[in-house]
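Note that this complex is displayed minus one protein chain, with the remaining chains in position.
Up next, chain A:
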Amino acid sequence: MNPNDRSYTREHEWIIVEDAGTRRALVGITHFAQDQLGDIVYFELPKVGDTVAQLGKMGEVESVKAVSDLYSPVSGEVIEINSALTDRPELTNEDPFGEGWLVRVTMSDATELDSLLSAEEYNAFVAEQH
């Protein structure tokens, strides 16, 4: 269920490299994360131009159950946020790996990806949580 084309954090974010040359990548939260959160009602995302640090807090997600921190999978600069989430945060519930993406970043160091989990490792990590 977790796509093989991307990397994962233990905080339940994913990142997929869109363009290796410009180190452009897309970031979101996993299906497991949205399922645990329940109905998402609000995102507080970083602003375009903000710099984020690997595993540093980059924002918050609020659901009917709780408010949780969002962590950036890599260091870099935010170049776009998913503005569709402002009116429809439920997109992340409906399609966490696609339309419900959170931010687009330019990675400052692509080798940071090596420290993240593969889909297989993330599957095992999630299974361990239960």
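Basically, a residue touches a chain if its C-beta (ideal position, glycine included) is under 8 Å from a C-beta of that chain, and two chains touch if they have at least 3 such contacts; residues count from 1.
Here is the rule we go by: contacts and distances are computed from a predicted model.
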item	value
Record-based protein name (UniProt) of the chain missing from this complex, from "glycine dehydrogenase (aminomethyl-transferring)", "SKP1-like protein", "Proteasome subunit alpha type" or "Regulator of g protein signaling"	"glycine dehydrogenase (aminomethyl-transferring)"
Options A:D39, A:E80, A:E94 or A:E120, residue touching the unrepresented chain	A:D39
Residues belonging to chain A that touch the chain removed from view	39, 41-42, 62, 64-68, 89-90, 129-130
